[in-house]
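Incomplete set of chains, arranged as in the complex.
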Amino acid sequence: MQGQAQQQAYDRGITIFSPDGRLYQVEYAREAVKRGTASIGVRTPEGVVLAADKRSRSPLMEPTSVEKIHKADDHIGIASAGHVADARQLIDFARRQSQVNRLRYGEPIGIETLTKEVTDHIQQYTQVGGARPFGVALLIGGVENGTPRLYETDPSGTPYEWKAVSIGADRGDHQEHLEENFRDDLSLDEGIELALEAIASTSDEGTAPDGVDVATVSAEFERFVELSNDEIESYLEANDLLATEDDEQTEE
Amino acid sequence: MQGQAQQQAYDRGITIFSPDGRLYQVEYAREAVKRGTASIGVRTPEGVVLAADKRSRSPLMEPTSVEKIHKADDHIGIASAGHVADARQLIDFARRQSQVNRLRYGEPIGIETLTKEVTDHIQQYTQVGGARPFGVALLIGGVENGTPRLYETDPSGTPYEWKAVSIGADRGDHQEHLEENFRDDLSLDEGIELALEAIASTSDEGTAPDGVDVATVSAEFERFVELSNDEIESYLEANDLLATEDDEQTEE
């Protein structure tokens, strides 16, 4: 009780540290990330894979309406987990930064450069008063001069580079699955399969083709490509992950 | 009690997350939506239907005065549920965005584009301090290049695309009715009937023609059209939904 009372004393504003040097509002924003369905990124020598769990909450909702993977530029995709409306703000920000880069320098923006512009933007919302942190994590994946790159941004505004990573619900289980099964020499196809397996690993009923989004940026073409439902179904079927019937689950 | 006390600690400002990553003010704004009478949208291959429950509170009030469905542009209608004055702000915003699009690009704004401009606007009121969230949900329906589209915006600023959806009071019952009766191959007429039935499903006394607004945007003409009281009466009569007498109910 007392520990709790003490914690409550320092978690009301983003502009104060707790006595042990923590920013509670940033930590609570991380909880908002965990409340969202998972997104997973896998980096292979052949390209980057982004996959997102988008189990829709209602049979009448358009599956495409739950957007979890977005194209930021021709060569960059972004997957999100957490507060959906916040994600849209950051993705718009990323798109504008990409366009500005093309206009100013006449060339596509680097993946790391874009990530750090996004995290700097996020950090501002953790230090300056009058606003709350972004309650969302992003996976920024793309290819830069032929090299696949995969970054994570978190609500504190810290950038991380990953070989394979999960954000959102069940991160612990997904990450464990990735650590056990990731190999540096995965093909792009194997990367897609690994991502889908990780998502399926925390679902008892399997995955429906319209319950997941998958996109890739291949090292060869450096183009963001979203897989069709049919393509996703093939992968799910081939890996025995296909849901036997279109089961619906509720996401808050 | 303690849970409540704890909740109260985090629901006073829009700029803070609760320890479990929730934005209470946004959730309370959703309650304001539930306090408003229902609006229902149905998307058919022949066009989009918007219907709104507008039972007036007094016999001397002009029924047309309770505006729940608005024309946003020639090809787009918006229905609302929740805080009426807030709805007016968002609808004005949507109209301005539509006009700007016509001026800037010389063509009608896309339904998804408009929806996202509105939700971005809503999101700002959930992250930056000094204002409260909008206590209103909208249904944005229209036809874009011959294709009917139907979107919902909620107080968090998240856009959803739907085949058929209800907002406001009795959402649970209405949505259940829609899920049980919606078919992908509904005609526009059948869409109107489905919407009216859904509204009537939660009313014991039937529906009066001036107790409901109905509007459509047909795929053929791409024009927002409001049904006259006579037209509505025909639909209600044909479907045995007509109130036996003009019963009045109170909406807060």
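A and B label the chains in the order they appear, each numbered from 1.
The definition used in the following text is that a contact is a pair of C-beta atoms (placed from the backbone, for glycine too) under 8 Å apart; a residue touches a chain by one contact, two chains touch by 3 or more.
Since the model is a prediction, treat every value here as computed from it, not as a measurement.
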Copies of the one sequence in the complete structure-file complex, 2 being shown, number 7
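Throughout what follows, only the chains that are shown with their structure count from here on.
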Working from the CA atoms, figure out how many degrees chain A turns to land on chain B, in steps of 5. 50
Between the Cα centroids of chain A and chain B the separation in whole angstrom comes to 31
Residue numbers on chain B that touch chain A, as the complex places them: 6, 9-10, 13-23, 116, 119-120, 122-123, 126-130, 151, 156-165, 175, 178-179, 182
Write out the stretch or stretches of chain A touching chain B in their complex. 7-8, 11-14, 24-25, 28-35, 58-62, 64-66, 83-86, 88-89, 92, 125, 129-135
